[in-house]
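The other protein chains are all here in position, but one chain of the complex has been omitted.
Chain lettering (A, B and C) follows the sequence in which the chains are written, and residue indices restart at 1 in each chain.
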Amino acid sequence: MAGNSIGTTFKITTAGESHGPGNVVIIDGVPAGLKLSIDDIQPDLDRRRPGQSKIVTQRQEADQAEILSGVFEGRTTGTSLAVLIRNTDQRSKDYSNIKDNYRPGHADFTYNAKYGFRDYRGGGRASARETNVRVAAGAVAKKLLKQYWNVNILAYTQQVGDIIANINNPELITSSQIEANPVRCPDVNTAIKMEALIHKLHEEKDSIGGIAQIIATGLPAGWGEPVFDRLKADLAKALFSVPAVTGVEFGSGFAVATAKGSENNDCFNIADNHIITSTNNHGGILGGISSGMPILIRAAIKPTSSLPQTQNTVNTYKQKTTISTKGRHDPCLLPRFIPIAEAMVAITLADHALRQNAMQLH
Amino acid sequence: MAGNSIGTTFKITTAGESHGPGNVVIIDGVPAGLKLSIDDIQPDLDRRRPGQSKIVTQRQEADQAEILSGVFEGRTTGTSLAVLIRNTDQRSKDYSNIKDNYRPGHADFTYNAKYGFRDYRGGGRASARETNVRVAAGAVAKKLLKQYWNVNILAYTQQVGDIIANINNPELITSSQIEANPVRCPDVNTAIKMEALIHKLHEEKDSIGGIAQIIATGLPAGWGEPVFDRLKADLAKALFSVPAVTGVEFGSGFAVATAKGSENNDCFNIADNHIITSTNNHGGILGGISSGMPILIRAAIKPTSSLPQTQNTVNTYKQKTTISTKGRHDPCLLPRFIPIAEAMVAITLADHALRQNAMQLH
Amino acid sequence: MAGNSIGTTFKITTAGESHGPGNVVIIDGVPAGLKLSIDDIQPDLDRRRPGQSKIVTQRQEADQAEILSGVFEGRTTGTSLAVLIRNTDQRSKDYSNIKDNYRPGHADFTYNAKYGFRDYRGGGRASARETNVRVAAGAVAKKLLKQYWNVNILAYTQQVGDIIANINNPELITSSQIEANPVRCPDVNTAIKMEALIHKLHEEKDSIGGIAQIIATGLPAGWGEPVFDRLKADLAKALFSVPAVTGVEFGSGFAVATAKGSENNDCFNIADNHIITSTNNHGGILGGISSGMPILIRAAIKPTSSLPQTQNTVNTYKQKTTISTKGRHDPCLLPRFIPIAEAMVAITLADHALRQNAMQLH
Partner (left out) sequence: MAGNSIGTTFKITTAGESHGPGNVVIIDGVPAGLKLSIDDIQPDLDRRRPGQSKIVTQRQEADQAEILSGVFEGRTTGTSLAVLIRNTDQRSKDYSNIKDNYRPGHADFTYNAKYGFRDYRGGGRASARETNVRVAAGAVAKKLLKQYWNVNILAYTQQVGDIIANINNPELITSSQIEANPVRCPDVNTAIKMEALIHKLHEEKDSIGGIAQIIATGLPAGWGEPVFDRLKADLAKALFSVPAVTGVEFGSGFAVATAKGSENNDCFNIADNHIITSTNNHGGILGGISSGMPILIRAAIKPTSSLPQTQNTVNTYKQKTTISTKGRHDPCLLPRFIPIAEAMVAITLADHALRQNAMQLH
């Protein structure tokens, strides 16, 4: 009800603030018997954490995860699985200036309006730090999807500012191509330009937005529910639950506005005795249900709101003032958004995999 | 779990197929004492129903609603409110050719993959006919929002093909401007062009996509939950749960990709002793919580998949074949999508209004 | 949230009042392909309906069900299944005297306290009439449980007043033994005494309580969840959701209070290469999870609150007054409670069957 859970069958519930003792996630609905250790979780956390490259925030947060429950002798037990990540870098003094001033683009004002007061240290619960435990849960979901359905989920940076990657077949991109550079853009030449642009914005004490491409391959046809819990509905919710996401589209997305039906329809065809579609404008989902074609999603990410330059704002006493956010922030959110996007898609697909499995009677 | 409910506190559950006896919605969470009669519900149903103008499908469906429960002596009782809409136009013979052939762009194939068989009459549960009871529930939500919070929700057609309405301040558009023409575009001159384009596509046995703009005004700051049930997340889910929606964006949406933080941030300001933002790139939601500024959403709608021209496809026996969809279909979905979009936004906001109210202790 | 749904995977949502147009249930989570027709549903409705024998209320309610959705060509489609039961016997004049007076033992006062007003006709939503659609949903659950897991659910009247049936092995009782008399007590001699007692109370313008025994056989070991959704927790909730239930116990139940551990523990044993327990004090559930032994539940049912004799009460104006309930009421609720109890147990077990199935990966 207060919105700290997502999913129905594979369901995660989280707690934690930027500068509290730590963040914790409880995963309800992990089938018993999955081989799992901290080594399955930490790598994705390392992809999300600050300080991993020169183009992300230089804050030092170790993001070391501890499995509190649900794993015994290297396998999941079927009971709830909790992961705790202690906060270690809590430089509260960096944030003292925001106690009474509302940062533009942040949730300071809306939290005060909602709750009457707020934990102003580093944004409290509104800080993206809470996504670290989502990434931990996403790693468990990825492992489950890979092991039982051979589903793979990848995301990469497709656009930063007006620099756009040139990639024809997103479904053929590999993890190593994505991880080959700090921008997480598999088009090497474009990645270099993106990195330069991000560096430039950082120098200018500004930030820049972008677009991420997310791809899920290997899904069988049949996942997703017919009316409200369509796969696109649940995936969109999961992605929009991440701070800074301002748009989500599937397949042709907003381009359908100018398309005719005769162009946009993907004709069915046969390949290797499987039913496929000749094109994939539908992005792998028809009627809310997976078609067996790759799922293609794009998410728009706004430029970081925290800026080390002077901005006009008001304070909690309804007086006009200015603010310049101190602390160390990402000049572009895309590189660190990539593992978060993968996590949210994995959590959603794991949920729908189990939901579909629930109804398969033998 | 099978996805026939949406919402947590104001929650709707639906059932019904295109050619079954009817569709029904149960609304759980209507506060007691709201004045309500069928006259509050039928007008929006009439805006959604087929046959209302020359540019929509000419099928005749009366969509007459009956309140089955939850209203006594003109007021809601606080118990579950059910609305039934009988199907009256069930020309099954129109659909006999689709029993074994998969229509491109439709859910025929994915339903078969999911369930092993399907109710092929008119698309069964995958038909947009099920949205009629969503519109009925939306009318209840609208009344509740208007009465207790003075919230208004409107949607209009912003784009059809490459014809784009010229509207500077969506939040100032009125219902009568929208309803003044069958396209539901408040820019009169553009509406005429859109209507001509839709007519042309119909003549060509084709269809065309478009974009809808949805606006909610009057919300106080403070609705929405901080992590997974952000207002944007729940609104996006609600809109993506509607057939044919392929993209959703809030405020600046995908345009943030090329924006700098210094441009995209909306500075806080004071007006009439209220805290506002000088611009509204954020679309009325910050940190997942309403800011008190108008909520601005855009949704992309694909061109109708049912086409009366020959398309390549396969059948249930994995043989290549062709199909030409008979029956009477909308050449453009936008005009009838408008009331559905309003309904889904209203249902979501009513839910969050009550969720916020739950936590206000005195 | 307003409590009109029960279950998570096999989930039902209901609406309807005693004297409104009708009652409706939407079942979400029926797997596709189950053979189902109205003939699977109507028999249990006939066991629940008024007027079926001389010892139950003589109101005439046909309780004819109509399947609105979710079944196509004799099989469930996997989408939501709705059943509608129109109200036909709405003698509102019988209830006009209760508009302003609170009936002892009824929800008149608490509904007014909760909602500010109430649908006073026949108790409105508080009337047990709403259980008719639960019985319809229960029939679907029973069919599902029988077909895929060979689970059988039966209930019978074990006690009426101080007359107690003498039955040693509840798990061996058959449906035909139960249905052989109007009291639904399989101990024939006791049933005659119960019937006489009920008749006597009716003559005295009074009513009498009793105890029902419910048995579920055929469950495999492994259904139920470890912490909050223990099988006993969900079964108890389901049974306590029925009007007039005042106590629920499993296996030895309240008798454990005087038992030693060495007496109460059921030792494990081997029979036919299966692990069983030598005794069944645990009632088929250990640690919240089914053990494979028969599930044994007892529910206490209070005497009907509606009495055609004068009782002291107050009215809505906080004045003392008296009331004598007119209309035709059951002098003992047990005979009609039996199919309701079976339905609630079936709905709960169907839910847990699918929940367990969700986690079985191959």
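What to note about this one:
Rule of thumb we're sticking to: a contact is a pair of C-beta atoms (placed from the backbone, for glycine too) under 8 Å apart; a residue touches a chain by one contact, two chains touch by 3 or more.
All figures in this text were calculated on a predicted structure; none of them were measured in a lab.
Checked against the full complex, the one of C:G51, C:P182, C:G247 or C:G327 touching the unshown chain is C:G247. Within the whole complex, the absent chain has one touching residue among C:R47, C:K143, C:R184 or C:R230, and that is C:R230. Of the candidate positions A:T13, A:N101 or A:T277, contact with the hidden chain is made by A:T13. What chain A contributes to its contact with the hidden chain is residues 1-5, 8-9, 11, 13-17, 20-24, 26, 28-30, 32-33, 66-70, 72, 75, 77-82, 84, 114-119, 121, 124-125, 354. Listed here are the chain C residues that touch the chain not shown: 1-6, 8-9, 14, 102, 104-107, 109-111, 113-114, 125-126, 130, 159-162, 201, 206-211, 220-230, 232-234, 236-238, 240-241, 243, 245-270, 273, 275, 277-278, 282-283, 286-292, 300-307, 309, 311-314, 318-320, 355-356, 358-359.
Touch with the hidden chain on the side of chain B covers residues 1, 8-9, 29, 31-32, 78-80, 148, 226-227, 354-355, 357-361.
Keep this in mind: only the chains that are shown with their structure count from here on.
Using CA-based centroids throughout, the chain positioned farthest away from chain B is C.
When the CA atoms of chain A are superposed on those of chain B, the rotation angle is 180 degrees to the nearest 5. Each chain gets one centre point, the mean of its Cα atoms, and the points for chain A and chain C are 45 Å apart.
Residues of chain A in contact with two or more other chains: 1, 8-9, 226-227, 355, 358-359.
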